[in-house]
Structure formats: structure tokens, C-alpha cells
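Of the protein chains in this complex, one is absent; all others appear in place.
Up next is chain A:
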């Protein structure tokens, strides 16, 4: 809705029900920085959205049962300076903490899981890894002497 220069539709008693079709708002699900209870989901939302907007958005478009919404505005820092010594502003953004209803829980998934990298046969990486392993083996001290250096002795 809020493109440029558009006054937010304020409600007065007697106005018709506000209906927004195809909203121009996009929510971003983020991983919480601090540990949150299992029923709380954290979103970054556009500045113009309110708690009621978030609730309706999630319920109507995504069928997510929403219990309570709390929002806050995060100030983006204006402290950093660029090579011309001008202050560089990081943008402000609004964060919404949504508590799910009906006992549902949500944990933010692991998007970048660690996977075992096995290099393909006959490739450069495999040869390089083998070479590095051999080098490390050569650097290791004699296990028969319990890892003690060569020069230590009578």
C-alpha cells in the first residue's frame, strides 16, 4: 500500500471496513539473536505495518494461528564512517515477535548444515588432500619412541 506520498488510511468511526488486496508488504522470518521460547517466531517487517496488520497478514494469507504480536523498531547505527569520513547510516527496521496460538511451536531450521566433503576420485582436490595428509604424517614424531624427538637421548 504505502508507495510514495500516500497517506496511510486512517480509520474513523463509521468508515467502511478496511480491505487490502495484494498488499505490498513482505515479511522476513529471521533466526532470533537471543534464545526465544518455542512458541515465538521472529520476523522483520516493514516499518509501516502494525501489530494488527501482522496478525491479519499471517492469518489470512498463510493460515497461521496467531496468539499475540509484539513489535519494536531497531535503530540502525549511524556511527560508522566511510573513507570520506561521512557518517554511514544502516537502515532502521521493525521486528515483530509473534506468539503462535493453539499450542503450536516453531524452531528456526538449520539452513547451512555441515556436510562431509568427499572429493571426487582422480581430481586435483583429492591429490592435494592426500599430499597434505602425507606431509602431516611425516612431520609427526616416531610413535615407537612415544612422540619424543630424535635428538633427545643419551
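Just a few scattered comments:
Going forward, a residue touches a chain if its C-beta (ideal position, glycine included) is under 8 Å from a C-beta of that chain, and two chains touch if they have at least 3 such contacts; residues count from 1.
Convention: contacts and distances are computed from a predicted model.
Comparing "Ubiquitin-like-conjugating enzyme ATG10", "Septin", "Vacuolar protein sorting-associated protein 29" or "Mitochondrial ribosomal protein S30" against the UniProt entry of the hidden chain yields the protein name "Mitochondrial ribosomal protein S30". Contact with the chain that does not appear here is found for just one residue of A:68, A:88, A:127 or A:148, A:68.
Even with one chain removed from view, chain A keeps its contact list with that chain: residues 35-37, 39-40, 67-68, 70, 99, 101-102.
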